[in-house]
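To keep things clear, I will list the structure first and then write my remarks on it.
With one protein chain withheld, the remaining protein chains of the complex are depicted in position.
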Amino acid sequence: MAIEGTVEKREPRIRLGMVGGGSGAFIGAVHRIAARIDDHYELVAGALSSTPEKSRQSGAELGLDPARTYDDFKSMAIREAKLKNGIEAVAIVTPNHMHYPAAKEFLRRGIHVICDKPLTSNLADARKLLKIAQESDALFVLTHNYTGYPMVRQAREMVRKGELGEIRVIQVEYPQDWLAEPIEQSGQKQAAWRTDPKQSGAGGSTGDIGTHAYNLASFVTGLELEELAADVHTFVPGRQLDDNAHVMLRFAGGAKGMLWCSQVATGHENGLKLRVYGTRGGIEWVQADPNYLWFTELGKPKQLITRNGAGANAAAARVSRIPSGHPEGYLEGFATIYSEAARAIHAKRQGRPVDPDVVYPTVEDGVTGVAFVEACIASSKRNGAWVKL
Amino acid sequence: MAIEGTVEKREPRIRLGMVGGGSGAFIGAVHRIAARIDDHYELVAGALSSTPEKSRQSGAELGLDPARTYDDFKSMAIREAKLKNGIEAVAIVTPNHMHYPAAKEFLRRGIHVICDKPLTSNLADARKLLKIAQESDALFVLTHNYTGYPMVRQAREMVRKGELGEIRVIQVEYPQDWLAEPIEQSGQKQAAWRTDPKQSGAGGSTGDIGTHAYNLASFVTGLELEELAADVHTFVPGRQLDDNAHVMLRFAGGAKGMLWCSQVATGHENGLKLRVYGTRGGIEWVQADPNYLWFTELGKPKQLITRNGAGANAAAARVSRIPSGHPEGYLEGFATIYSEAARAIHAKRQGRPVDPDVVYPTVEDGVTGVAFVEACIASSKRNGAWVKL
Amino acid sequence: MAIEGTVEKREPRIRLGMVGGGSGAFIGAVHRIAARIDDHYELVAGALSSTPEKSRQSGAELGLDPARTYDDFKSMAIREAKLKNGIEAVAIVTPNHMHYPAAKEFLRRGIHVICDKPLTSNLADARKLLKIAQESDALFVLTHNYTGYPMVRQAREMVRKGELGEIRVIQVEYPQDWLAEPIEQSGQKQAAWRTDPKQSGAGGSTGDIGTHAYNLASFVTGLELEELAADVHTFVPGRQLDDNAHVMLRFAGGAKGMLWCSQVATGHENGLKLRVYGTRGGIEWVQADPNYLWFTELGKPKQLITRNGAGANAAAARVSRIPSGHPEGYLEGFATIYSEAARAIHAKRQGRPVDPDVVYPTVEDGVTGVAFVEACIASSKRNGAWVKL
Partner (left out) sequence: MAIEGTVEKREPRIRLGMVGGGSGAFIGAVHRIAARIDDHYELVAGALSSTPEKSRQSGAELGLDPARTYDDFKSMAIREAKLKNGIEAVAIVTPNHMHYPAAKEFLRRGIHVICDKPLTSNLADARKLLKIAQESDALFVLTHNYTGYPMVRQAREMVRKGELGEIRVIQVEYPQDWLAEPIEQSGQKQAAWRTDPKQSGAGGSTGDIGTHAYNLASFVTGLELEELAADVHTFVPGRQLDDNAHVMLRFAGGAKGMLWCSQVATGHENGLKLRVYGTRGGIEWVQADPNYLWFTELGKPKQLITRNGAGANAAAARVSRIPSGHPEGYLEGFATIYSEAARAIHAKRQGRPVDPDVVYPTVEDGVTGVAFVEACIASSKRNGAWVKL
């Protein structure tokens, strides 16, 4: 029952900057809470908005030193890299198309990057970013935050240990309904950039949530997606990007699957769900109820494994903060990505290798995510032909 | 609260025969209970097994008059048609390949047929049967029993009334796990015929349960499936028919969907689930919990509508026997098909038209079901190309 | 998977009469369906209503022989007892106050009685009926129908086998909301007699549903209730009987518990729920979802045991008709009481002892049920003092 999060051998807090995340942004606030929860970071600098004025105002609201509130990410990268106590890491929480140019500036200066997903707005940028990251000493962490949920870690570990046997079928879906009507046409900010190909890239629902679903399936099963056949569609008149996609999946080794993402599925808020079926067992995990993992061993009754409860494994316990029966949520899962990044950054600071149990989504995961989006679009243009990733 | 099922204006019981359904059969017993529940039938004759001996023994066990326990369905059809009080209807509950030859004999003699699904083991037979049925005065009722569940009727009525708006997305699935291992190779009778192309036809999971899923989606939405793209697979080594299928769907009018059926999905018993999303609302129904229908009107809280409870409509109440909060199950849903058939047979007896609110799956539905199976196989052979139904 | 209900060694159907259950009655129709499901009975006589006219009309509607449609139960008992093929059993489905006088007439003539609960409208009648039943050769079966649900049988067997260890705590509740408003004052027939002390006895919710809850707890745990302390209340102005009761329970052997029954609990249809906690394990069963039993072995993950699924025991399978994943409901559970009665009646017919695995609620259970109601009322009158049963 008694769990004491992360206090052992406390390291000095990591000095963190932020690009994007000014007033009115949703995901910036999430990143800041996530960075605070386990107390590994201190936000000390920011280029928080696309206009200098808003950026400064947002910095003031957050209590940042005005001297470290920058007009744009490039100035921030240049100056912070020179400061004695400049930022060690930066969180990039802008719309997709800015991920690449921003990340580039920091990686090149040896500043660790914690970047929102999808990696970039197109595959060309993604590949360039991959190369830059590989050449940099700095770490690149992609916040596919759902991989931080303890029961997702549990599921992944169960697959790795063979508790499901050989994987046969993977069903993953991410339905929402918040774009069931054309709210981007009446000025809803989140909707506006997410349905704008200039800011989001070629994928709408595929890029925004399809990537999450795809990443989750890959993360848990460890299987490589070989090819897909997609029927991508825009239901809402006037919308520029897709708002629904049906995708059939074929994985290396013979597993098959389906992915559905939708932003017009009336009745769903964030209905991310993963089901994996193997020769020995099957699992089901639902993001909205993240402290539970359903597990059925073939021929035995279904079990409800709870976070930190009986049946939970070490991979889940390692990223869990409180006893079973008291739910952790989205912010804690997100915080785990930040804490995993912190563990890696601490290792870097001390010149030692990162512990092998530290797990976070990487730039490579980001490249396959963007490749997934572009493959969906390509397959759909060819009327659902199978397309290699 | 107070509901009195079907006692009003009682008609004399319909004299029923049965083909198949001898000792050890699963579905025969189900049909017999279904026929009894609302008291519209009396089982008086049978050709219950493929061998005369077993047939007679099964008849004796069921308390049938030995003079009306037949060695084969043809003798039964011939003799019963001549008897003064011969059977008025016959239930055909054999493996798939026998549906056509058996149904033919009874339809031609004016005996109503209540036939298990799928209609036939191949499309050629299905079309011949359609013609025979159209030329016959007798009724043909296909026991897609899930259409008898009250909350399925509720859902259908809601779609018809426009409570979901224009339908955009249909997700339907029927996962099971009972064939996760090659039990047909060790003599399990139900598994043996269901995985034998000679008895089942070209489809394994597609024919056995995919047809149910397809029929349910069609029944509730009233939409015609235009084309599909399928990835049909056999996971269990040595199995002759498919045990998993992923199918993308395109409906007339622009709705899109996915269908998944599997007999290797560890953890599922009979996981039939239908979800329909429209511009105004979305619904979800799960066969294992059939007394509930989830309904979300866009922008309002999700509602849990219960059979005969608040929010249940007349289409559901019409086929419901007991007050809300006391669950009805599979057998009651099955019984509703029998009772709908009885209402139609009563009308025939009396030379009046069948009431327009009487609803049951027809031979036409059966033909599209077999067409669905063959389209899945055809698409899969062409690596998932879109195939018209 | 393949299950063939009850066809083995078929016995001739038991000739059944019915007292009560005429047009508009709820529970009569339920009894008739229950008697048909497993095909052990044939309804051949009835005294279906309190007035001769309605009785005859109801008999006609049910297709009964007019010669065996009686004006009152006494004439029926007298005449049927003399007929060569007179009824062998009678179902009594009247309001509570008629159970005793009706049952007496049939028991004294050696006709088996299947009687709705509660046993009688007062404890004095209950004790007289007990004596009469003990002196009769005929069987007395009380339709505490919830004991017929397979997963209730499962639970009972698990307790008996010690899978829960020593029982410590029993929580049972039966909330409804159908009497949240004074509908008995506007002519709702079911409400009218259930809130009328002349027809129901001293208990309102306690008699109508509290007895079910108490019986279920006793049936599953096998523990004798020693004493109770109750706070019984009528919330709806003008109502003559209680509509809510809170009861603390002490069982022989030291287990403790709580019982809550309510007819004003807004949001509940028939929310009967039983939870039993022992030193080794705990279970939970919910009537509205009767095919599931939650079981937690101390220190292990919670399991969801399904009817006829993995983990289901023989006691559950014995009273289950169809494979797992296809739900059985209220009517099937009710039918099990009838089938258990039929097995006992068959044994009587053949002069052999009843199989020890045949289980049904008895007249003794009925007496303790009425004693429970009267103890609740007595305790409440003494401001919740503990009262021995």
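In order of appearance the chains are A, B and C, and numbering begins at 1 in each one.
In the analysis below, a contact is a pair of C-beta atoms (placed from the backbone, for glycine too) under 8 Å apart; a residue touches a chain by one contact, two chains touch by 3 or more.
Treat the numbers as computed from the prediction; the structure is a model and nothing was measured.
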item: Contacts of the hidden chain among displayed chains; value: A, B, C
item: Per the touch definition above, residue among C:G257, C:P290 or C:G366 touching the missing chain; value: C:G257
item: Among B:Q171, B:N244 or B:T306, the residue in touch with the chain that has been omitted; value: B:T306
item: Contact residue for the chain not shown (choose from A:D208, A:E328 or A:E374); value: A:E328
item: Residues of chain B in contact with the chain not shown; value: 295, 299-306, 309-311
item: Touching residues (missing chain, whole complex) on chain C; value: 164, 168-169, 171, 173, 175, 177, 180-181, 229, 231, 233, 235, 244, 246, 248, 250, 256-258, 260, 262, 264-268, 275, 277-284, 294-298, 302, 383-386
item: Residues from chain A at the interface with the omitted partner, ascending; value: 1-5, 7-10, 12, 23-26, 29-30, 32-33, 36-39, 61-63, 176, 178, 188-190, 268-271, 287-291, 306, 309, 321-332
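Definition applied: only the chains that are shown with their structure count from here on.
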item: Chain copies touching (chain A, chain B) - same or different residues, decided at half shared; value: same
item: Relative orientation of copies chain A and chain C, as a Cα rotation angle in degrees, nearest 5; value: 180
item: Dominant interface by contact count, named by its two chains; value: B-C
item: Averaged-CA centre spacing for the pair chain C and chain B, given as whole angstrom; value: 34
item: Approximate Å spacing (C-alpha centroids) for the pair chain A, chain C; value: 55
item: Gap in Å, rounded to a whole number, between the CA centres of chain B and chain A; value: 44
item: Contacts with two or more other chains, residues of chain C listed in rising order; value: 306, 309
